[in-house]
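Every protein chain except one is present and positioned as in the full complex.
Note that the chains take the letters A and B in the order they are written out, and that residue 1 is the start of every chain.
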Amino acid sequence: MSRRVLLFLVLSLVFVSPALVRAEEYPARPITLINPLPPGGTLDLQGRAFAAVVEKYLGKPMVVVNKTGAAGAVGSLTVAQAKPDGYTLGLGWSAQTALIINEIAEGRKPSFTTDDFIVLGRFTDSSPVFLVPFNSPWKTIQQALEDIKAHPNTYSFSSGGIQSISHLPMEALIVEMGLKLRHVPFQGGGPAFTALIGGHVQCSAQYPGTSLPKIKARQLRVLASFSENRLKNYEDVPTFKELGYNVFHSSWVGMVAPKGTPAPIVERLRTLVKQVTSDPAFVDVIEKAGDEVDYADAETTRKAWGKEYERLQKLLSRMEREKKQ
Amino acid sequence: MNMNTDRVGFGTIFVLALYGVVSSSLMPMGRLQEPGPGFFPLALSAILLILSGLGIVSARPSAQDLARSEPFWGDMKTPVKIVLATGLAVLAFEPVGFLITSSCFLVSLFLWVSRYPWWKAVVFGIAGGFSGWFCFVKLLGVPMPGGFLG
Partner (left out) sequence: MIDAFIGMGQGFLIAMTPQNLYYCFIGCLFGTIVGVLPGIGPLAGISLLLPATFGMQPVSALIMLAGIYYGAMYGGSTTSILMNIPGEAASVVTCIDGYQMARKGRAGAALFISAWGSFIGGNLSVLGIALLAPALADFAVKFGPAEMFAIMILAMMLVGYVGSGSVLKTMCMVVLGLFLGTIGMDIMTGYLRMTYGVKELADGIGFIPVAMGLFGIGEILSSTQDTLVREVLKPKLRELLPNREELRRSWGPIGRGSILGFFIGLLPGAAHIIAGFASYALEKKLAVRPEEFGTGRIEGVAGPETANNAATGGAMIPFLSLGIPSGPATAVMMIALLIHGIKPGPLLIQENPEVFWGVIASMYIGNVVLLILNLPLVGIFVNLLRIPFRLLFPIILTICLIGVYSVNASPAELWIMLISGIVGFVLRRFQFDVAPLILALIIGPMMELAFRQSLMMSGGSFKVFVGSPISVTLISVSALLLMGSVVRPLLAARSPKTHL
């Protein structure tokens, strides 16, 4: 009997040994890109467009995985806690900081902070536009704002979720103009659009990429944009700023890696972001969708992140004060 | 009130409902125009409390209860063994790795639950572990923990 056992042990070692011999060069396996927001939104589009081009430069594919929950907190936490070996990356976006700020404001220790991430680069930096259903009685933004002011708590807007990139710009508008507009959060941009198209809410702030097809299809109309200057593809849409309202919002989308990822891998990835964002295939997708690629390297993005943290902190504390009134 | 299976079942649910009512009332309720996180769970656990209460009161022994001669749970040896084996497998899954854990898991079940002769148990178990590893990890690329083997 012991001979059988010995034979078995030897055989199993033979089978097992190949697994023990490993030579790893990054990337040796597909890379996972976590999207903490629901599928079908701006982040999803950019993430998947990015991932689709990656294999050309890295030799291994990148797969986007949605890990949704709590306006992106669940997915962000997953990235922050992932093994820092370069095989799990995440999408970063401006409103991520809002999640952190909110936790602190509620007196809780945030489950992750911006220090848990290494910034790899930025894809786009876009500003949303103010949308209304196609047969809305509001023809201009001034009309809309006046109407909302005249009828407090009558109208509502849809967003992709609390603290989402479609919620915060509207809050900026509300706080600046002293409006009383009801907020109806949905799970992601998709349902938020649907609610707007169906007329269940009266307005929404969404991003140029996902909005353009619906505007062209005459399901929605755009009244103003939250940007500094008029947007490409939206040349005849006035900005809030040029009309005299001090309202501005922009959201960037980029890629991050968990803290502790080794430096050579980080460098490789940072170069990758630069490469992919200048790749015509990627640019084509983004532009066809009505958006603009706006690459920024890690340094710039990190600085912008910090500035945004301050801006959002101010906005969120104003929102708190308004609520208490 | 005498005991019967339904009563015990409803009773357990009643206790769960009580827990639900207590823990959800500790959560913020919000206002009507912005219901808070506690609203829905509280409503649900209240309904559950009523339903299970009704159940306890109206439960009557079923035909099986009256006919049952052996203890209610029946022979628990096998389920307990399976649960223990699975629990150990779960504990070992990540540290020890998929391949070894699943092989051992299969071997132990084959040996102690299915009562195969020891050599059959070992052969089937290891074969099962390897084919699982091969199909899922190698062929399909599903990431499984490597444990000792990396």
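Methods note: contacts are C-beta pairs under 8 Å (C-beta built on N, C-alpha and C of every residue); 3 or more make two chains touch, one makes a residue touch a chain.
Every value quoted in this text rests on a predicted model; they were computed, and no experiment measured them.
Colleague: Quick one: which shown chains sit in contact with the chain that's not drawn?
Modeller: Its contacts among the visible chains are A, B.
Colleague: Which one, A:29, A:149 or A:216, makes contact with the chain that was left out?
Modeller: A:216
Colleague: For chain B, enumerate the residues touching the unshown chain of the complex.
Modeller: Contact residues on chain B toward the absent chain are 5-6, 8-10, 13, 16-17, 20, 23-24, 27-28, 31-37, 39-41, 44-45, 47-48, 51-52, 54-55, 58-62, 72-76, 78-79, 82-83, 86-87, 89-90, 93-94, 98, 102, 105-106, 109-110, 113-116, 124, 128, 132, 136, 142-145.
Colleague: Which parts of chain A face the unshown chain closely enough to count as touching?
Modeller: Output for chain A: 38-40, 44-45, 48-49, 51-55, 61-71, 73-74, 77, 99, 102-103, 111, 153, 156, 161-162, 182-188, 190-191, 193-195, 197-198, 200-201, 209, 212-214, 216-219, 281, 284-285, 288-289.
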